[in-house]
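Missing here is one protein chain; the remaining ones are kept as they sit in the complex.
Should a chain be cited, it is by its letter among A and B, assigned in written order, with residues numbered from 1 in that chain.
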Amino acid sequence: MSESESGTVAVAQGEGRRAAVLEMRGITKRYPGVLANDGIDLDVRAGEIHALLGENGAGKSTLMNILYGLAVPDQGEILLDGKPVEISGPHEAISRGISMVHQHFMLVPVLSIAENILLGEEPMANPILMDRAASHRRIRELGQRFGWEVDPEQRVGSLSVGWQQRVEILKALYRNARVLVLDEPTAVLTPQETKEIFEVLRTLRAEGYAVIFISHKLYEVLEVADRITVIRRGKVVGSRIPSETDEEDLAEMMVGREVQLTADRGESHPGEPMLVVEGLRVRDDRGRETVHDVAFEVRAGEVFGIAGVAGNGQDELVEALVGLRHVAGGSVKLGGRDVTGHSPRDLHQAGVGFVPGDRHRFGLVLAFPITDNLVLNDYYLAPYATGMRRNEEAIRTYAEQAIAEYDVRTPSATIPASNLSGGNQQKVIVAREFEGDLKLLVLDQPTRGLDVGSIEFIHRQAVARRDTGVAILLVSAELDEVLELSDRIGVMYRGRLVAVLDGRSADREEVGLLMATGGRESGVQPQTMEDGA
Amino acid sequence: MTTAAPPAPAASNAPRRRSLGERIRAVALLPAIAIGLALVIGAIVIILSSPLIHGFDPALPLVAYRALAEGSFGSVQALINTLVNATPLVLAGLAVGIGFKAGLFNIGAQGQFLLGAVSATVTAIALNEASPWVAIPLSLLAGMAGGLAWGFIPGFLKAFTGAHEVVTTIMLNFVAIHLVSVIISGPLRGTNVTFARTDEFAAAALPVLIGRNGHLGLLFALVAVPLAWWIIYRSTVGFEIRTVGANPDAARYAGMHPRWITVLTMSACGLLAGLAGAGEILGEVRYMPASYGTTVGFDAIAVALLGRAHPVGILFAGLLFGAMQAGAGLMQVQAGVPAQMVGLLQAVILFFLAAELVVRQVLRVRTGDGEMVSELQTVSQSYGDQSSR
Partner (left out) sequence: MDAIYGIPVIGLVIQFVAYLIEAFPVLAPTIVAAATPIALGALCGFMNERSGVVNIGIEGMMLTAAFVAWWTASIAAQLVPDFRLAVLGITLPLLIGLVAAVAAAMLVSAVHAWLSISVRADQIISGTIINIFAVAITGYLNLLISRQSPPSAGSFQALRLPSAIEDIPVVGWLIDAFITVGPIGLSMLISVILLQVLLFRSRWGLRTRAVGEHPKAAETVGIDVIRLRYRNVILGGVFAGLAGAYLTIEFGSAFQGEMTAGRGFIALAALIFGRWTPIGALGAALLFTTSIGLERSIRFAPPEGQLGELLTAVPLQFYSALPYLITIIVLAGVVGRSIAPAAVGKPYERESKAA
């Protein structure tokens, strides 16, 4: 902990309207091999929404974990109301008025709304039993502040994502927070829900809360924040006021060089339809139909993008197309051949490559060496196997070649995939899936969580395959990525493909509205508490 | 085991950056430390309990351990006894270890062993008058089939209903005990016996090849170990098993069938344990009692863990535990130390292996290898996901 005089604290930086409620000074945190935070300064005032902007892996989450007592900084100090404090754990953070809404909701599905909110701050009727009546009353009252009709007995596991977000916010407010941190709160929300969250944030600001809003979405930050602090590679690179900046400026700060917000994708020359989907219906794990009667085609040599808010049936659509999920109805044709309901292996043989959204789940066996991961689909085929016998030599020769070709940074072909960085792991998958006699590439959130360099690499590779006549289906919750690469864009809403637009002329607002409403006039949908209405 | 391919000539084409000595040190150092620490703790227990034996005697552990060693390695017959004890442990150890590779925790080697034994018994009694050339192979096959069935059930339930194999195999162990009791005390009860057991086997009894009791069954483990090694590490099926164990979702995308691999692996595990039971009953006991007391199932877990789920490691671990069991009798006679000391040593060895991280830190041991059995990460952590399939 570096000591600095605490006398000068009360003087707020910037315009000095109000004193900072919270100050973090010179926060430094090292993890093995990474300098996650490097002397970060941050201050937040009461009645302010302060946005923390940065790429994935820039160090935002580490900084907030330190604030919340989940990580211990190597250097630096935290001041509340000008007094240095040491936050040794979440309990301490909460008791000092700091609350956090985590990116991945910290809710216990089997518990009720009330139980989730009370957990850790239980009102007691006597030393042993809880006072349920009083707490339920208070939770209802809290909800009414935002016009929410809360049923405290409802199980959280049955709530929609939007409602879970509300429970998280109630949880924070129930604890009498003064400083509220929201870590990427909009990542899983529809534009409507996002708007609503912004309204809530503005209400909180008016009531005098200090709000830290973490995001990597430029327009959101510009819309809602009072101040924006940008961090890159663990360092603060600058602060801005929304009225004095724009997306280009922020993007450059965030990435560290001038960024073309739209990549150069060149000309495409679409040919014959390669993938033809008709009347496709798919069910989710719980047996509910989440893809209804979807039809589209992807032509050879074009990128067909599917935009949509996460959870509108894209996952099930993709899994059905690569053979991981049962097709409940309709047909899928590949190059004129009916492949409806074929297994992943058959589809792979027929020329389908797949870059999964969750690379640790479907893409890689982390415990296995790179060699085995590179032949994960073809391990049983010559030259990698003769009958039942594996040919280690052939596997290794191929692996070394692929590692060189796809620029996978690794000391050896035989180290486990878990030792690679995220970008290099994704390159291993790309090396495996982009190879061979391809007809169709299914890219599901291919760049999620990657650094800009890796994103560009993967986009370049995708465009290169497109130019050799491969049909590419790109599914992404990142509208920007879809707009950037697609020749045509389909929009998914509640399991239906509600529109197909030309990729080069599509308007961001128009696509956003389609994603949010499905193109119906009525626009705003009443938000239901139950999931999957 | 349908493969007819011969064991491949070693890993000549595997990458080899470390020398053989270094590799042996890397995998064997911690087990060796665990064994050493267990002997120390065992010695302390013996000294503390010596007043109950002959009076306080700090030298008693030396006497006891010497008798233990003599009983297991001191003569040709002692060595044979060691092999006889080690054989079922190695086979059942493989039945647990191969399960680990597929991400399965087979606590059911006990029940599979019993089913193997009783299936072999039924066949052996039925073929008591037949030629040994018919009776022996058929009885062994029946034993393997019985074990396989008892492995198939939890495998199938895990794959298609999500019922966790840890619980189902424990339950099946007890069902097996009662099933054996029904069969042996009922239809198969012998004619000239004082307690519930079968008659002596005639045609199906395994021939003794060496010493007093060095029966044919000793060869089973010697065949099973290289075969298991080849299948796991050098065959495509083994690759599928290991992939399913490490990441079932990725296995599914790679075109493998995790459910069937689960069924196949559990069945193969059951087969091995069943063979262990058949060999033990046909070769060593030579009749089947209605309540066959054995701890082979839990010993097999210890063997698999000490052998790090590697067939060669399991061979050595099985030999070690087999030797301890072979010498336990002499230890009890010569030193007055109860034979249960062997179980105690096993538990303490396992304890130090389980607390491996702590042992490493305290003793500042650095070896290249990571965890005891890395596949275990996927094993018991799936316990809470029982109903999510």
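The rule is simple: contacts are C-beta pairs under 8 Å (C-beta built on N, C-alpha and C of every residue); 3 or more make two chains touch, one makes a residue touch a chain.
Quantities reported herein were computed from a predicted structural model and do not represent experimental measurements.
Novice: Among B:V134, B:V333 or B:A354, exactly one should touch the missing chain; which is it?
Specialist: B:A354
Novice: Could you tell me which of B:G155, B:G313 or B:G343 touches the chain that is not displayed?
Specialist: Answer from the full complex: B:G343 touches the omitted chain.
Novice: Thinking of the whole complex, not just what is shown, which of A:R25, A:H102, A:R265 or A:R496 touches the missing chain?
Specialist: A:H102
Novice: Can you say which of A:E86, A:E121 or A:E248 touches the chain missing from this structure?
Specialist: Only one of A:E86, A:E121 or A:E248 touches the chain omitted from view, namely A:E121.
Novice: At which residues does chain B meet the chain that is not included here?
Specialist: Counting over the whole complex, chain B touches the hidden chain at residues 45, 49, 52-53, 105, 107, 157, 161-164, 166-168, 170-172, 174-175, 178-179, 181-182, 186, 295, 298-299, 301-302, 305, 338, 340-344, 346-348, 350-351, 354-358, 376, 379-387.
Novice: Which chain A residues would touch the chain omitted from the figure, given the whole complex?
Specialist: Residue positions of chain A that touch the missing chain: 31-32, 34, 36, 65, 68, 70-72, 89-95, 100, 102, 106-111, 115-116, 118-122, 124, 128-130, 132, 171.
In this text, only the chains that are shown with their structure count from here on.
Novice: Hey, how far is the Cα centre of chain A from the one of chain B, in Å?
Specialist: Distance between chain centres, rounded to whole Å: 47 Å.
Novice: For the complex, which residues does chain B have touching chain A?
Specialist: The touching residues are 3, 5, 8, 11, 13-15, 234-237, 239, 242-243, 246-247, 249-255, 374.
Novice: What part of chain A is in contact with chain B in the complex they form?
Specialist: For this pair, the touching residues of chain A are 322, 324, 343-345, 348, 354, 356, 361-368, 372, 376-377, 379-380, 385, 387-390, 392-393, 396, 412, 414.
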